[in-house]
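All protein chains but one are shown in place.
Should a chain be cited, it is by its letter among A, B and C, assigned in written order, with residues numbered from 1 in that chain.
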Amino acid sequence: MSMFAVATAGIIAAMTLALVRAFAGPSLYDRVLAGNSFGTKTVILIGLMGFLTGRPDFLDIALLYALINFAATIAILRFFSYRQSSKTRAKPMSEGEA
Amino acid sequence: MSAFEVELTPIVFLDLSLLTMLILVAFAMLRSRHLFAVVMLSGIYSLLSAAFFVSLDAVDVAFTEAAVGAGVSTVLMLAGMLLTARREKPKTPGRAPVALAVVFVTGAALAYATIDMPAFGDPDAPANSYVGQQYVDETPNDIAVPNIVTAVLASYRGFDTMGETMVIFTAGVAVMLLLGLGSARGGREVSDAEPEDGEAK
Amino acid sequence: MIDWDLIRDLLSWALFLTGGFSVVAGAIGLVRFPDFFTRLHAAGVTDTAGAELIILGMMIQAPNWIVVVKLAFIAAFLFLTSPVATHAIAHAAWMVGFKPMQGPDLRYEGDGK
Partner (left out) sequence: MGRFIILVLALGALWLLLSGYFDKPLLLGFGAASVLFAALMARRAGIVDNDSVPTGLFPGIFGYWLWLTFEIGKSNIGVIRHALAVEPKLSPKLFYVPCQPKTSVGKATFANSITLTPGTVSVDLGEEGILVHALTEDFADVGAIKEMGDYVARIEGSEA
């Protein structure tokens, strides 16, 4: 039982728990949070995987994942705020008409 | 050809748990009627499958999966959500025996086909026994690119991946046009609608 | 004569154990805590203590300097981006009108008695 296996087991357990939160919700933002947290765990998992197989050369991918996970979270939230602002802009107009 | 000898290393446990999580996420996506939840779960699905690709040594596929699956397609699906409702219409429980039968027959055929496959990493497998070793040996001398996958794709297979190269070339040209690199002045001057913003910056 | 390999192993065992423990504890908090804003704090534990400790443990075990450098970049990148992502989620929820639970009896504001 190597130390990397122990850490990997911890990450897998935490991933399962994050999945529970992503399934349960209840709100949209809970799911985004769970997804972001899941991404961080994936980054560490890929790093650990390299050490488990004795070839820690795949860290470039972990680095790329860290970048993409961040960019994707920001993109999703930008999208929500865009949707929200278009909604609030539409609202007073329809009220004014009514 | 080779008997299945399953050695329970940590990597096997890792693969098993990744696959289990993939199945769980897939079922949750099928069950959920909340479309935003489905989009977020599909992002998680991409992350999981990318991790699984890394475990299978398919690093280049994992790269693509991470960029396209977890990044671009999530945003595209969200953009698609703008055009539709937030919840899926409840539908009558599945009555599609033909579809189910097709899925089962295809799945069984695929599972049957894996029996003939050589074991993972078998030195006598077709993939390892013909010219593969030669490429591995010669690439560092032929081309000064350290990544053999890149060298094979861009150089040795330059002709049969011509279509692929064309796509990349087209994408590059499109990016250059968007950035305005073609014009001598470096793009048109674009002024902001509100002058206050421009001054504040 | 000091056995450097043993010290290295012991050190990274300690880092992996504490790091793995923090990751799991953060995930437990992510599931257990009552509302969205409190869950943010639990996710923060995973992102800071958990991730950085495990990466530090890997750095100690790295076979050559380039692996150390890459791990250092991952650590620095998580250190710089995780608060931005957490804040972005919190701010987005706040702007939409999510109100956090407040006070020791976990009541929403304006919820009445």
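Quick note on the criterion: contacts are C-beta pairs under 8 Å (C-beta built on N, C-alpha and C of every residue); 3 or more make two chains touch, one makes a residue touch a chain.
Bear in mind that the values here come from a model prediction, so they are computed numbers and not experimental data.
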item	value
Which displayed chains the unshown chain touches	B, C
Chain C, residues in touch with the chain not shown (by the definition above)	21-22, 25-26, 28-29, 32-35, 37-38, 40-42, 44-45, 48-49, 66, 69-70, 73, 79-80, 82-84, 86-87, 90-91, 94, 100-104, 106
Absent chain, residues of chain B that touch it	144-146, 179, 186, 201
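One rule holds in what follows: only the chains that are shown with their structure count from here on.
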item	value
Arrangement of touching chains [line / ring / star / complete / other]	line
Closest chain to the centre of mass proxy, which here is the mean CA position	A
Whole-Å gap between the CA centroids of chain A and chain C	13
Centre-of-Cα separation between chain B and chain A, whole angstrom	17
Residue list for chain B, restricted to those that touch at least two other chains	none
Chain A residues counted as touching two or more neighbouring chains	4, 9, 15, 32, 34
Chain C to chain A touching residues, read off their complex	9, 12-13, 16-17, 19-21, 23-24, 26-28, 30-31, 36, 39-40, 43, 46-47, 50-51, 54-55, 57-58, 61-63, 67, 70-71, 73-74, 77-78, 81-82, 84-86, 88-89, 92-93, 95-96, 98
Touching residues on chain B, where the partner in the complex is chain A	10-11, 13-14, 17, 21, 24-25, 28, 34, 36-37, 40-41, 43-44, 47-48, 50-51, 54-55, 59, 62-63, 66-67, 70-71, 74-75, 78-79, 82
Residues of chain A that touch chain C when the two form their complex	3-4, 6-7, 9-11, 13-15, 17-18, 20-21, 24, 27, 29-30, 32-34, 36-37, 40-41, 43-44, 47-48, 51, 56-57, 59-60, 62-63, 66-67, 70, 73-74, 77, 80-81, 84
